[in-house]
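Dropping a structure here in structure tokens format, bear with me for questions.
Heads up, this is only part of the complex; the chains shown haven't been moved.
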Amino acid sequence: MPKFAAGVVRFQQHVFPEKQELFERLSKGQSPEALFITCSDSRIETAMITQTDPGELFICRNAGNIVPPHTDNTGGMTASIEFAVAALRIPHIVICGHTQCGAMTGAMDPGGLEHLPHVRKWLGYAEAAVAIVKDQGDTLTPEAQMRMLLEQNVILQLRHLETHPSVAVRLARGDLRLHGWVYDIEKGTVDAYDAASGAFRTVTDIYAAEVAQYATTCEHGDHR
Amino acid sequence: MPKFAAGVVRFQQHVFPEKQELFERLSKGQSPEALFITCSDSRIETAMITQTDPGELFICRNAGNIVPPHTDNTGGMTASIEFAVAALRIPHIVICGHTQCGAMTGAMDPGGLEHLPHVRKWLGYAEAAVAIVKDQGDTLTPEAQMRMLLEQNVILQLRHLETHPSVAVRLARGDLRLHGWVYDIEKGTVDAYDAASGAFRTVTDIYAAEVAQYATTCEHGDHR
């Protein structure tokens, strides 16, 4: 019955042999381009969205794409961020929220989480975003409120990220760049946070330069 | 320079349109087959290893594929497990470790983590596995010790998983199944834990029945 179990057998028999060379090279070590933090939601396939190969993204996933602020308490996110930023010295961090997010729906309505006490407490890390939406977005439609929350949550988690010493020092040094994304599951589009304007804009717009440059240097290659 | 930024533009322009129907359907909700817990390591591409489509795996990733035992303290793993098991009622949980794991290398030699205090503390959740390897594997080669640790860590995290109330109740009820895997990056193979014998065996062996059944029911389909 579990399809993924049959899948892994298929993978090792049919898929891996074709990629053997890549994996042999990767077994020497990883030097990913980005720490990619996103929701656990099953509809997000990180490799597909970013069109990356194994070895390119160091990935952290939890319900709600939450990043607790830095404190003396250690959790999985704090440790994984420290590993990615201070040990692997990854040059980019992406926090990627998404539409239809069950965690964010719960954050807006904690009453519905009565039987999920840990989810409720974990979503406390989105509390400042929820408070802003309830205060500033009270005249919006539920859909617009949810969109506002997705964006505010990404902005808040970026702010939390900046309280981590390993992140702060590299931001000061100028060799780390933060990205805040919202992925629309239904439309397949991604919007990115533009700190200068304080608003989200399409990735085509935000990354125009990167796309152009990448197109030039990789003109003849197919990277997937 | 960030390839993933160019990738996401490419995704929304060229890849998504072909999958539009799937994503439209997915935007109605998710009912994944498994909660898949694995390391953040960039060389693990969950969709590729399991040959699954978007919508099939609810994914949690952190450095070392750690599952803290259940306590009153809430962290990302505790909350995400509760969400997956008690709210989404997912029928399978996989904990997937892997070879060449930087986190596990650190767990064996905490001295090398002096400048990574949070990583060190997080790997404390693997301490029982490390202690077993140091005690029982002291005559083994470093490679064999590391292999033993990868396996012991997966077994320990499975045990931690069983202390979570949402997991315990569904195990008692018999509608949840746990899987412990070790993925070999270089060879592309996956071994799975066999609780009956207390040892790891090849997935081909462990999942022979599932593969056979799946082959029959899906004879004519290509699921990727």
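Letters A and B mark the chains in the order given here, with residues in each chain numbered from 1 onward.
Note that a residue touches a chain if its C-beta (ideal position, glycine included) is under 8 Å from a C-beta of that chain, and two chains touch if they have at least 3 such contacts.
A quick note: this is a predicted structure, and the numbers were derived from the prediction, not measured.
Here 2 of the identical protein chains are placed; the entire complex in the file holds 6 of them.
As a convention for this text, only the chains that are shown with their structure count from here on.
Mean C-alpha position of subunit A lies 18 Å from that of subunit B.
By the touch criterion given at the top, residues 1-13, 15-17, 19-20, 23-24, 26-27, 29-30, 32-34, 36, 40-45, 47-63, 66, 68, 74-80, 82-84, 86-88, 91-92, 94, 99-100, 102-103, 115-119, 121-123, 177, 179, 181, 185-186, 188-190, 203-204, 207, 210-211, 213-215, 223 of subunit B touch subunit A in their complex.
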